[in-house]
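See below for the structure under consideration.
A single protein chain has been omitted; all remaining protein chains appear in their positions.
Right after this comes subunit A.
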Amino acid sequence: MSSNQKILEAVDISYTFQNGFTVFDGVSLDVYESELVAIVGPSGVGKSTLLRILGGFIQPHRGEVRLLGRRITSPTPEIALIHQSIVTFPWMTALENVMLSLKPKKVPRDEAKKVARKMLEIVGLTEFEDLYPKEMSGGMRQRVAIARALAADPVVLLMDEPFSHLDELTAEGLRQEIYQILFSVNYLKAVVLVSHNLNEVIELADKIFVLNGSPARVVKLIHVDLERPRNPKDERFAEYLDMLYNFLTPVQKHVAQR
């Protein structure tokens, strides 16, 4: 599904924590138009940190991130982040939560309402715009968070394990819809997903960067060449799964030997 336009790229990224531990080093990745790119790796390999570097929330100690060729040095609404812990504001209704991302742009209230309603419609919450987060399920809250991110007109969406706090049935339902939802807004050019759920990654991603080692590096780039919608019972799906396991397990063995 990808085209030739490079949307987001990370070049030779290195990051060291305050305690001196270099979590990854020399990581480079690129994301092209209409791609859903996944980053996978064992726990503690720095997936979420890398995602925040891609969003400009954290500055790398070496290397740089570029969005459409422009260097990113601070967070921008053009790169929207969806959190692992589902973030909504309890004192705002679903509609107000979504309208929030239009406030900094000083969009007139009526126009903001219209946009927010449209986004809620895209994520399937048309009937629920007046509910407060407390009155919603986890899945509905995550839809609100996605609608809020989409309302900000992002070019890239970063998703940090977006389904990990949902029960399996809800997560699967949302997973099946998410691809359609995300690419139904024409301004969104690409999505980067961090996940430790390998089935989820193969189900959704066009391209998978596998991080491993200490400090971590990209040990493998896998292009997932499967028709959508993807079926986990498909033989080739299982082959991709095996391939991912192969690239993720050696470090654990290495740690065990120590």
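As a working rule, a contact is a pair of C-beta atoms (placed from the backbone, for glycine too) under 8 Å apart; a residue touches a chain by one contact, two chains touch by 3 or more; residues count from 1.
Throughout what follows, contacts and distances are computed from a predicted model.
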Protein that the absent chain corresponds to, by UniProt name, given "Acetyltransferase (GNAT) family protein", "Phosphonate-transporting ATPase", "Sugar ABC transporter permease" or "Universal stress protein UspA": "Sugar ABC transporter permease"
Which of A:H83, A:R175 or A:R236 contacts the chain that the document leaves out: A:H83
Hidden-chain contact residue, picked from the options A:G138, A:G173 or A:P215: A:G138
Absent chain, residues of subunit A that touch it: 52, 55, 57, 74-77, 79-81, 83-92, 100-101, 103-104, 132-134, 138, 141-142, 152, 165-167
